[in-house]
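Only one protein chain is missing; all other protein chains are in place.
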């Protein structure tokens, strides 16, 4: 299990390859990556991501451990950035590995739902008419009930 | 939409980065990769993958189009190898992109279920006591009913 | 028409493709005809539940008609992914 909370960009491809290569005896890898979407009209200057140093690392590690407990996984990797990101930059990624595809899919889906609503990150859109904090969606909170 | 049926290896990381970079305005990418699992005791010499040239390309393209019809996706990429593969080699990958994570996850999951049971590939394990054709699993066929 | 065999169907019958002249109206009739040829065909087609068929590269069922068909393929359930 590996958790990285960082300001710096990461290389999705390099991480995907390194993660896959260090697995052995597993048949399935699922990778999710979240990307800064521009606003309609290309008005987004930056997506500012604030977080709670200390709590972030603890809560993300706890979410990863919960996934390892629920499914029979080879490994879990979570990288999440903070700071000011431009449109099309990668915000975060998760990777899970398992013997069978269902476990790899479900655990990655689970990780995303919990990272969305239970890890202390807050997004602020800078630029455009909607400048301001991104509001949490009711459906994201509801998604937790699936698990 | 891109479908590649090939004997040659592919570079998951390079494909993941190229796929992500050619998206714009999307927020979520999901990538699945399937890897040759060794048999217990390290007895697998090779996984031989046979396919039906012509029908393979058609049926995989049809599955990809079905995903594009069902979900609001940015793009779909499917790469599937055939021939003799060694343990830990990558067999295949799918990538989907969407504005929202649920669509990216569901469509990748859907693609895998249909590639598993509706694309004309057959796996044969060479080496070890179980040498022979991999049997289709009842649960893989049942998984299609989810969609 | 061309008849193709894959995976253990191909191994049991011993060839991957052959030309077949047939008056069979449906796939099922073609299977019966082939099964009567030689024991290796009979063995390959013994368990119909574990055989799938494609007509002109589209999955089909055993009652599908063969009129105008150029290519029929028999194979076990697929194991892709």
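Order as written gives the chain letters A, B and C; numbering starts at 1 within each chain.
Just so we're on the same page, a residue touches a chain if its C-beta (ideal position, glycine included) is under 8 Å from a C-beta of that chain, and two chains touch if they have at least 3 such contacts.
Because the structure is a prediction, the values reported are computed rather than measured.
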Please work out which displayed chains the absent chain touches and list them by label.
-> A
Among A:44, A:98 or A:119, which one is in touch with the chain left out?
-> A:119
So that we can see where the missing chain sits, which residues of subunit A does it touch?
-> 34, 50, 52, 54-55, 58-59, 80, 91-92, 112, 115-124, 132-136, 141
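As a working rule, only the chains that are shown with their structure count from here on.
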Name the graph shape formed by the protein chains and their touching pairs; answer line, ring, star, complete or other.
-> line
Field rot_deg for pair subunit A/subunit B, CA superposition, rounded to the nearest 5 degrees, holds 180
Outermost chain relative to subunit C, judged by CA means, is A
Between subunit A and subunit B, what is the separation of their C-alpha centroids in Å?
-> 23
Where subunit C touches two or more other chains, by residue = 81
So which bits of subunit B are touching at least two other chains?
-> 34, 112, 116
